[in-house]
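What follows is a short report on a single structure.
The other protein chains are all here in position, but one chain of the complex has been omitted.
Read from first to last, the chains carry the letters A and B; within each, the first residue is number 1.
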Amino acid sequence: MVRTGTRLAALSLALSMATLLVAHASPSAARTSQTSQTAQGAPQAEKRIVRLGATQSMDSMNPFLAVRVVSTSIHRWMYGFLTVPDSKTLKPGPDLAESWETSPDKLTWTFTMRAGATWSDGKPVTAQDAAWTFNKIMTDDGAKTANGPAVENFDTVTASDDRTLVIKTKKPQASMLELPIPIMPKHVWESVPDIGTYENEVYPAVGSGPYIAVEHKKNAYVRLKANPSYWRGAPAIDELHVIFYENPEAAIAGLKKGDIDWIGRLQGPQFEALAGDANITQWNTQGRRAAYLQFNPGAATADGEPIGDGHPALKDVRVRQAIHHAIDKKTLVEQAQNGLAVPADGSIIPPMYQEFFWKAEGEAAVTFDLAEANRILDEAGYAKGADGIRTMPEGGRKLEMRFSIHTDEPVEDKIAQYLTGWLKDIGIQLTTRRLDSNKFTEETGSTALYDIAISGWSVNPDPEEILATHLCSRRPTASGEGGGTESFFCDKEFERLYQEQLVELDRPARVKLIKQMQERLYTEAPVVAIYYPNNLEGYRKDRIASITPIPEDNGILYGGSSYWPVYTLRAVERAAAPAGSGSGIGTAVVVGVVVVLVLGAGGFLLMRRRRVSADDRE
Amino acid sequence: MLTSPQQVRDGAEEGGARRAVARYALVKLGGALLSIGLVIVATFFLFRLIPGDPAIAYTRDVPVTPEQLALLRRQLGLDRPLGAQFLDFVGRTLRLDLGTSYEYRRPVAELIGDRVGPTLLLVGTGLAVAVGLGMWQGTRAAWHHGGRFDRLSTGTALTLWSVPTFWLGLLLLMVLAAGIGPIPGLFPTRGMEDVDAPGGPLYLLHVAHHLVLPCLTLVAVVYAQYLLVMRSSLLEEIGQDYVTTARAKGLRDDDVRRRHAVPNALLPTVTLVFMQIGFVVGGAVSVEFVYSWPGLGLLFVEAIRGPDYAVMQGTFMLVCVAVIVMNTLADVVYHVLDPRVRSA
Partner (left out) sequence: MSTTARTRRRAALTRFRRQYARQRAGLYGVAILLVAVLAALLAPLLTDPSGMDVTRATGARMAPPSMDFPLGTDESGRSVALMLLWGARVSLLIGFMSALLSMVIGTVFGIAAGHFRGWVAAVLMRVTDWFLVLPALVLAMVLAAILGGSPFTIILAIGVTSWASTARLIRAQTLAVEARPYIERSRALGAGHWHVMTRHVLPNVAPLVLANTTLMVASAIVTESTLAFLGAGSGQVSWGTMLRGSYDWGAATSGAWWYVLPPGLCIIAVVLAFTLCGRALETVLNPRLRGAS
């Protein structure tokens, strides 16, 4: 039996190993070629490598398609943009465009492209490349996936010569200098037959950013090399590896152990687990995200036809304000975010954007006050019934509402647990509905089948987009197609302010208008901001010598809209024990372990054999 | 569920009808094709139960005009009657066109192709080790029935069988990969390979190193059933007259076991191995998730969380079909091998 079992096991093992060999024949070939490349440059010193952990994997290497944070970040490191946020002020600064000007009617933008910038294959970066990129997105539906909306307002884009790019827009567009679109090399991409299905798995990739992707092992890692011909000069490290984890707990274990050097976008619990580790720097700064509740304010389509089944009480701004009073934001920060967020006294723009940030002060501020909430509801005529649940003033319908959250989101679950408790105290019965993100988007964005829902937004340096999500025109069409509303809000005053700021190119005046819009959102309360989660990251001090955040004062390392942090990365120089021999030691240990196991197994079998023959002798 | 040896034997005996092997294989093949057809039908209707408009689901996060949506509906065939949609679905599936992933914007068949290798490696190795371990321990436990080894091995196996796979995986990850207190982290914390993976034969070692913990987790949870079935079918054989006769003839104990009892007891176990492949695949889903193992299970969990219906649908069908094919193969091979069936 032992033999049969062993034989079976050996056979299956051999089979699986064969599978493995076949499955990896091509990648290992690729690896060999890379090894030979490195072998050519072998005499040089120890490579400076930084390994970044990410808790998602690449959705696509094609920037026209990629939408995940990890992918757009890597693409920001691989490709130049027209403009990039200034590392200190976050105001738009030059990148591939050196300078720009607008026509008096604010409809024509002329960009002067950088002289001397080259693609990593040596060809110069020209206005033709930029024009090709924008035109491709404007004309090819397949290329619209990632950044279609950003060019919606474009009329024409032309390159009048190699260094001059002219963009004509249909309406004035203030966010023109924060286009989220990487400029792609025309000479490489022109020949791609169908952008919408192209994978862009060609290495080394041709780019113009500080790093070049040289290898992508799907669902495992991306290997980036410093771009020696980068126009600012090559970064100070040789390689940047981005390593994908599916399991955030494993990623934290990996950071503590040294399998990775840096990880961003942490949740509170994972961040706290890093505390007390002498080798790890905990990075806790203001974040760019706002978390808020959406109330169904009597949803309607863009034409004003009522849709959905929102609770009628929520049409009453007093009910919305009363609920606002029943939210203890400090406790939510404490409990749902491990204290690692800022309770929101303002609206949907987080305090990280000091310039645009607005918050309610003094009398205007809504505080956690259940008595006040009860008073407002009593006064408004929503009387409590025998069961403690209020009814509509005209009687009949009880204040029983649904709270829509996403499935598989522990933080939202926690918020739901607290909110249910507090609203019970003010006579509103809340039941939690967990929806997958498809249904959630559909029910809170187009069909309006919700009462209260949770949402959030990662705000860009220019807040235009988040403000636009509360416009009348963003409400769905009559046939139910969503326009991207975050609240079904439709308010004359808000619309007026929006249109004014859109054409106001004087920055302080525009900032003032944007603050007024936030105040309007705060008092009308179609949405109520709960908190602004901090940006939580961690990195190993013994591997990363220094890294500059964006903005440089107290900013973000991973996931911001700039390559600045990875560009300024410096690895700890290691003289004594180079990493290469470290992995050599690792391999040696493995070989040792395997040898011991094999010997042990052999010895065991031998012993059994002897015992068996002893049995036989009886 | 823990399958009792009797169930396995009942299943096996039904196959024992006295028919020519070829005819038997044909019948089984027909049954398998019917099962696969059933999978395709079930998948179609199961995924039509999902409320909401697939076109809107497909374009979430991307503002689209009503015209674009109408075009997409036409492309997805949503404007046609259900019967036509069904025929279309069957046709596509048979051509291995499983649709396009929302998340990756790539054909589902391609995505699955990327993931099959790692899952085969994990499930194959895990199954081999679990079957080997289960058979060995089961044999020993039955031969020394009631002894210390018997009680210890059966108890351990049953206890491990009761452990939720993901929980065991997380614990092993925390102790053996991350390291706790004096225990250093011996194994990698994620995946099947690292950036600095060596080439050539060392690559196999590199992958093997990554495979240890996922495989250990999978084996620990599934090997109990092989042990139990091997043990009880061998016990039954030991009670048979021929074993007593063989012993009485003065054959060595070891020979009686190896030449007579074990080969006869082996068949129910082999049947179980294939009958329970679905169970092992289920275990692999949790294991892949915990260890970021880039296989089908991980793709499936990701697709459910997305949700990415095309991927869910494709992975589901593939796994079901694979399990059905394995079972049919096992049925036929079993029929060829079973001495009782052959001699008849």
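Throughout what follows, a residue touches a chain if its C-beta (ideal position, glycine included) is under 8 Å from a C-beta of that chain, and two chains touch if they have at least 3 such contacts.
None of these values were measured; they are calculated from a predicted model.
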item	value
Sole contact to the chain not displayed, among A:M61, A:I252 or A:L377	A:I252
Candidate in contact with the missing chain, chosen from A:D436, A:D451, A:D491 or A:E537	A:D436
Touch with the omitted chain, as defined above, among B:L82, B:L158, B:I183 or B:L202	B:L158
Chain A residues touching the omitted chain (full complex)	248-249, 252-253, 256, 267, 269-270, 272-273, 335, 338, 407-408, 410, 414, 417-418, 421-422, 432, 434, 436
Chain B residues touching the omitted chain (full complex)	1-7, 10-11, 31, 34-35, 38-39, 46-47, 49-50, 158-159, 161-167, 170-171, 174, 178, 232, 235-236, 239, 275, 277-279, 281-283, 285-286, 289, 300-301, 304-305, 307, 312, 316, 319-320, 323-324, 327
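In this section, only the chains that are shown with their structure count from here on.
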item	value
Touching residues (chain side chain B, partner chain A) in the complex	51-53, 56-57, 60-66, 68-69, 103-107, 114-118, 120-121, 124-125, 127-129, 131-133, 135-136, 139, 170, 173-174, 177-179, 185, 188-200, 202-209, 252-254, 257-258, 262-263, 266, 288-292, 294, 298, 302, 305-307
Partner chain B, residues of chain A touching it in the complex	1-6, 8-9, 11-13, 15-17, 19-24, 28, 31-32, 35, 51, 59-60, 65, 67, 141, 144-145, 148-149, 152, 196-197, 199, 215, 217-221, 223, 241, 243-247, 249-251, 253-254, 256-257, 259, 407-408, 436-439, 441-442, 446, 477, 479-484, 580, 583, 587, 590-591, 594, 612, 615-616
